[in-house]
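Below is a structure I'd like to ask you about.
The other protein chains are all here in position, but one chain of the complex has been omitted.
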Amino acid sequence: MEFAAFAPGPYTVVQDPAVQEAAGWEPFLPGLLLLLPLAGFIANGWLALRAASRSASALRTGADPDPFQGATPPRTHRWPTWIGPGALLLAFLVAMANFVGMSGADLHAPVVVPYWSWIATGSLEISAAIQLDQLSMLMTLVVTGVGFLIHLFSVGYMREDPGYPRYFAYLNLFVFFMLILVLGANYGMMFVGWEGVGLCSYLLIGFWFTDREKADAGKKAFIVNRIGDFGFLVAMFLLFGVFGTLDFQTIFAGAEQQMVAGGATVTLVTLLLMLGAAGKSAQLPLHIWLPDAMAGPTPVSALIHAATMVTAGVYMVARSSVLYAMAPASQAVVAGIGVLTALVAATIALRQHDIKKVLAYSTISQLGFMFLGAGIGAFTAAIFHLMTHAFFKALLFLGAGAAIHSMHHALHRAGSHADPQDMRNMGGLKTPMRTAWIAMWIATLAIAGIWPLAGFFSKDEIIWYTAAWAGAPDNPFGGLYTVYWIVAILTAMLTAFYMTRLMVMTFHGRSRVGAQARAHLHEAPRVMTIPLIVLAVLSVFGGWINVPAALRESVPGLYGVLPMSEWLHHWLEPVTHRATELQTAALGDKAHADPLAGLGEVAWALMSTLAAALVVVWAFRRLSARRYAPAAESGPPPGGLRGFLANKWYFDEIYDRGIVRPLVALSRWCWRAVDAAIIDGTVNLVGYATRLAGFAASLFQTGQATTYAFALTLGVLLILGAAVLL
Amino acid sequence: MLSHALMLSAALFVIGTLGVVVRRNAIIIFLCIELQLNAVNLAFVALSRYTGIEGQLYVFFVMTVAAAEAAVGLAIIIAIFRHYKTVNVDQFNLLKW
Amino acid sequence: MTDFLASLPLPYQDWALHALIWLPLAGLLHVVAAPAERARHIAFRWSAAVFVASLGLWWAFDPGPGGFALESSASWIDSWGVRYALGVDGISIFMVLLTTLTTPIAILGAWNYIDKRRKAFYSLMLLLQTGVTGVFLATDIFLFYVFFELTLIPMYFIVGIWGGERRIYAAVKFFLYTAVGSLLMLVAILYMYFASGAESFSYQAFLATELTMREQLWLFAAFALAFGIKVPVFPFHTWLPDAHVEAPTPGSVILASLLLKMGTYGFLRFLLPFFPGAVQHPTVVAIMLALGLIGIVYAAWVAAVQPDAKKLVAYTSVAHMGFVVIGIFALTVNGLQGGLMVMISHGVSTGALFLLLGMMYERRHTRLIEDFGGIGRVAPLFATVFVITALASIGLPGTSGFIGEFLALIGVFETHAVVAVVATTGVIFAAYYMLPMVQRIVFNPLDNPENRAFPDLSRREKVVLGPLVALMIWIGVHPAPFLTRMEPSVGVVLERVEAARVGMGGRAGAMEAVADPDVEGGRFRVDEAPEEEGAGSDEAAAPARGLAARGQTPSGIRAAMHPRWNAALCVAPCPNSWAIRAAARLACTAPRRSRCAPGIVHGLRDAGTEEG
Partner (left out) sequence: MVLDYSSGFHYLLALLPEVVLACWGMLVLILGVARKGAESRAQEIGWLSVAGLALAAVANGWLYSGVAEAGAGGMVAVDRFRLFANWVLLLAAGLSIIVSLGYVTRQKLQAGEYHALILFATVGTMFMASARDLMVIFLGLELMSIAVYALVGFNRRDRRSAEAGLKYFLLGAFATGFLLFGIALVYGAAGSVNIQSIAEAIRAGTVANALMAPGVALLATGFAFKVAAVPFHMWTPDVYEGAPTPVTAFMATAVKAAAFAAFLRVFVVGLGDLHGQWWAILWWLAAITMVAGNVVALVQANVKRMLAYSSIAHGGYLLVAVVAANDAAIAALLFYLLVYTVMTIGAFAVVVTVGNQTERNNRIDDFAGLGWRRPILGILMTIFLLALAGFPGTAGFIAKYQLLLGAAEAELWVLAVVLVLTTVVSYWYYLRVAWFMWMKEGGAELQASGSGGGSLATHIVLVAGAGLILLAGVFPDAVLDLALGSVEGLRQLAGVSAPAP
């Protein structure tokens, strides 16, 4: 293991006020971005506590704890409707204002807004500072924008839940932490957000905490995340060891001086960061928590477990692009984990029946794509996919949520205890739920990668870059990248297939919900459909902001109306260009020779769209013909490969047998054998032994005067002997 | 000469000691102790030949003390005899451990 | 505020420390004199008054160059040169404040829990406060020892009289176990007393004691055993679960929040400065780090499978204290400050946890985790506080627990990377032990009908827990007031450790001396001898000072402080880090970090400011 020699090179500190002034842009009240959700959390939290207290005292007195006894909900349930989404809307507006300001300015370095010195010791200083640059701005927009839509959706979805105010409190808190995560100006702040969103995820997964399974799922998410956090922490220690600081600016500016490119240090740091990212973004082998996380309310799944939090890992890798660019081995690992995760999750998604589980695995799979992108150095592509994925996956979840909402009501009214999330119980929902059906199809086509929807551009860019970097002249892992490329294509096909399966089973075919319940199926209220529509629009056009030059003619909006060819690429350039430079320097130029023998990107795009479309059509035809049975009437669980996939490659079982149970057994052994028996036993033994010795010694005290005289004489002899002989 | 006297004294003392250890009768034990004291007296007398007259003086002290001791001792033995109806010290083991 | 305190008719600085020690005793007399039913009110008022009085320290204490502030000293036992000497510095001030805060909270927290023999109970609580405060304030070793032992008696009775079923066993075990260590320490103290030849037990006299490496190691062992048992360091920890489980709530709170801190405080206050050579001895460092590490991981495992909530939390204390131990024996600024922060944080969060468990016990008369479940449904406020406290305990960023653990770990990482990495797994295991408990108590179905009547927090309980929760979050969000106050004092401790290395004759000599503990002739002065040290670290200072002279930016200098990188992944301490750090400290006289300038070795101050 080698370490960069100490080289205190004079590098400039970028957050110098002079530099900021040159940029000519002052951020607009950036603190509000954080304060608004925080204020929302505090207000909602207070309301939630009051509501919960009221319901608790009702419960104690044995009364009906339903807060909606009257026609109107109590005040504690009315205000969150305005506070929760309102805070987000305002935050989104502030973010937009800043975005507009930033796009107007020619910003080449991040704007750091320090608030106070958070942790300052003799040698370490972490300030509570936020950093506004193109990347964090984009993330902020996604978080607040998509976040607002999901808040809005939740107003309808959670309306009748007694924990309504608590729900919004958690959601606001989540946004607060997520914004800290993306806005933090150093790894320390990022970590605050990192664990904070983990906490909110924990609370929201276990939102219905009196259900043991849901509480379990939350706990599992937290613990698995903590494994990732372990990596993050150690990476921070290493970075601090090298740079003496955790500030992004100093680290990235000094990385080349302080570390050897491709050296052990940077590789270790990046791998450890990847461990953190794998935990947060549910990559192999830490992906197991995300499917369970579906126990939370569906909008939560949309916001946290699809659009924002789980992409934090990708964001972090992109944020650390300079470091990753310096560590090709780590890049290969990141990309490998990404593509493998994508494949594994996609295969599992093929055989799931729970609609949310399918989406969860789909999310894992798409995150895998993002990591593939980030791993191969296509950071822009990864962020691009992150963004489009936020749109269409949020849409999918919300759509699924609408369906579940409807199913739940219908089944509830019908008095059935069937699982409203099981697709086998659905079918034919397109009739009562037309909006959701259309929106979902848009999202499905987008995720499948059909031109010109959002997913097409982002996913293809990743796949294309994989091929391109595979051909880079100095790439030591060129062959590996080629394998990644093939696997990625395969996975894209699988994606198209399982998404079509989801659509068919949910919306098409015969309704399997039962005659009684069918009458109660209905379209979601408007407050829920509006977000669906907005997201559907975004899923369609969201991809147009980064159309490759070769394809720019293909998108109508680009004819003067939206002059945005490769806009995202240019937008993120100040953040990623150093990484790109480094990578190019290390691996050589990426191959322009495209994989289809000179037919160019257009042909490639055409082919990929066609392939995806073919899969969709083929799957639709094939699956529509199949007759599904409701869950209750389904046969025995499948065996063989199907069973293997249905059981999620037995990851949970392996972890349970291989890690969890041994750990618990070890803990028990430590307690009973080591702690109680050996250590405490020794302690007690000392006590007992002393008293036993006392008892034994007291036996000499026979009460016989002659014994005493004898002992005395013996003593005299001993002392005499000692005195005379010595 | 001195060593002979001291030897005799020591021998007497040892006999007394042995008596204390092996005998069971309180009075005999007490007499053995007296024997020890007298062994000491013998030593004092013998030593006084070399160190001056005090040695012989001390013998009187010891004898006086021994007499006083005997008075108290016998009283105690009588007292305990009233309780136990014996002077066998082996019987007196109410207090032990 | 500072001026106001100084302008009082009797200047605050003059009476504060004495008042903190003796006011509780006055309260004790009041409690004894008053009728039993008034005991708790009186005790609470007195302890609250003491807390208010102690708050002045926050402003009155000026970290200055890191020595003791508000010092006062009066002759006490002249025959031995013992003085009644008090003082407060950046290390003890927080412990004192923690004491004055915890006591009224514990009293209030046990308002109804203690339902018999209240008079005696509250008297003992106040006596305990006197003892603990004295421990943290004494600057005379003899006085320290007296207070150190004095705390045992009230705790013994508190556990033994008002405790659970096996209370006597627990009380006696606690008492004897602690006594074994402290009495051996007494012998060591005597040894130092004679070795110093100063006919004085003052802290300064002990600091000035010349000790060979062999002596240092033996004395270190004696002191470390005493404090290690108190901390408790694995494998001396088994008294703790017993004592915690059996103690009544306020006893547990005081035990966890304060008594354990006396051990780690002893590490910081005495072990490091007194035996700077021994604490750098590779074997010693290896042993202490290993024990701390085992504490972190092992205790976490054991905690995870406890059926008794109180026992679980007791084991978590062992784990937390493990962080303190490794932080301290990292011998870095971050490590020491982290250790101190963990101490503070643990005092607050674990104290709160014990209060919460006590409230549960008052309501349900059971401590078994399995008897609960779904409490969040019937007692939302209770559940909220419980969750926040648990999260603070496992070190979630934004709570107090994170600051300490993070700093301690980063401090350890600087010198012993592998240790830090293993210790960091404690973060995972913390979740492994805490979350299941939270789930099984607060979450899960409300399936036990008895829990349906579980009342939420009363107003009194809110008052008890409120400050603690606020403190957890305040420290987590803005720990700077704490860190800046403790830094100079921690710096002084480290200077001594570093000076010992310099005093040992530079790097090579230091390694030699460290490697061979049997060097008998090599008595070296470890006190602050200006000339020697000046000479010793001058060379080392040269490069960093050169940087400063060239007008480097502060971060350039900060970078200069972290070149120790080349050996960071070895378990052995990097040999050059001390000298370089000292140099960097010397060099950093740039205005922005001027507060570290006073922290430099006295003899070097002039040279340093010249350069600046």
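When the chains are written out, they are named A, B and C in that same order, and each has its own residue count from 1.
The rule we apply is simple: contacts are C-beta pairs under 8 Å (C-beta built on N, C-alpha and C of every residue); 3 or more make two chains touch, one makes a residue touch a chain.
These figures come from a predicted structure and were not determined experimentally.
Asks: The chain left out here touches which displayed chains?
Replies: A, B, C
Asks: Out of A:431, A:682 or A:698, which touches the unshown chain?
Replies: From the options A:431, A:682 or A:698, the contact with the absent chain belongs to A:698.
Asks: If the hidden chain were put back, which of C:5, C:184, C:207 or C:480 would touch it?
Replies: C:184
Asks: Since one chain has been left out of the picture, which residues of subunit A touch it in the full complex?
Replies: 687, 690-691, 693-695, 697-698, 700-701, 703, 705, 707-709, 711-712, 714-716, 719-720, 722-724, 726
Asks: Can you list, in ascending order, the subunit B residues touching the missing chain?
Replies: Here the touching residues of subunit B are 6, 9, 13, 16-17, 20, 26, 29-30, 33, 36-37, 39-40, 43-44, 47, 50-52, 54-55, 58, 61-62, 65, 68-69, 72-73, 75-77, 79-80, 82-84, 89, 92, 94-97.
Asks: In the full complex, which residues of subunit C touch the absent chain?
Replies: Touching the missing chain: residues 76-80, 117, 145-146, 149-150, 153, 156-157, 160-161, 167-168, 171-172, 175-176, 179-180, 183-184, 186-187, 190-191, 193-194.
We take it that only the chains that are shown with their structure count from here on.
Asks: Taking touching chains as linked, do they make an open path (line), a single closed cycle (ring), a hub with spokes (star), an all-linked set (complete), or other?
Replies: line
Asks: Tell me which of A-B and A-C has more C-beta pairs in contact.
Replies: A-C
Asks: Using the average of all C-alpha atoms in each chain as its centre, how far is it in Å between subunit B and subunit C?
Replies: That gives a centre separation of 66 Å.
Asks: How big is the gap, in whole Å, between where the Cα atoms of subunit A centre and where those of subunit B centre?
Replies: From the centre of subunit A to the centre of subunit B is 97 Å.
Asks: Taking the mean of the CA coordinates per chain, how far is subunit A from subunit C in Å?
Replies: The computed centroid separation for subunit A versus subunit C comes out at 37 Å.
Asks: Sort out for me which residues of subunit C touch subunit A in the complex.
Replies: Contacts found on subunit C: 173, 176-177, 235, 237-239, 298, 301-302, 304-306, 332-334, 337-338, 374, 376-381, 384, 391, 396-398, 402-403, 406-407, 409-410, 413-414, 417, 420-421, 424-425, 427-428, 430-432, 435-436, 439, 442-446, 452-456, 477-480, 483-484, 487, 490-491, 547, 552-553, 555-556, 558-566, 568-569, 581, 585, 596, 599.
Asks: Can you list the subunit A residues touching subunit B in their complex?
Replies: Residue positions touching the partner: 698-699, 701-706, 709-710, 713.
Asks: Which of the residues in subunit A end up touching subunit C in this complex?
Replies: Answer in residue numbers: 1, 3-6, 8, 10, 13, 48-49, 52-53, 56-57, 59-60, 116-125, 128, 188, 191-192, 194-196, 199, 202, 206, 209-212, 215-216, 218-219, 222-223, 226-227, 229-230, 233-234, 236-238, 240-245, 250, 254, 258, 663-664, 666-668, 670-671, 674-675, 679-680, 683, 687.
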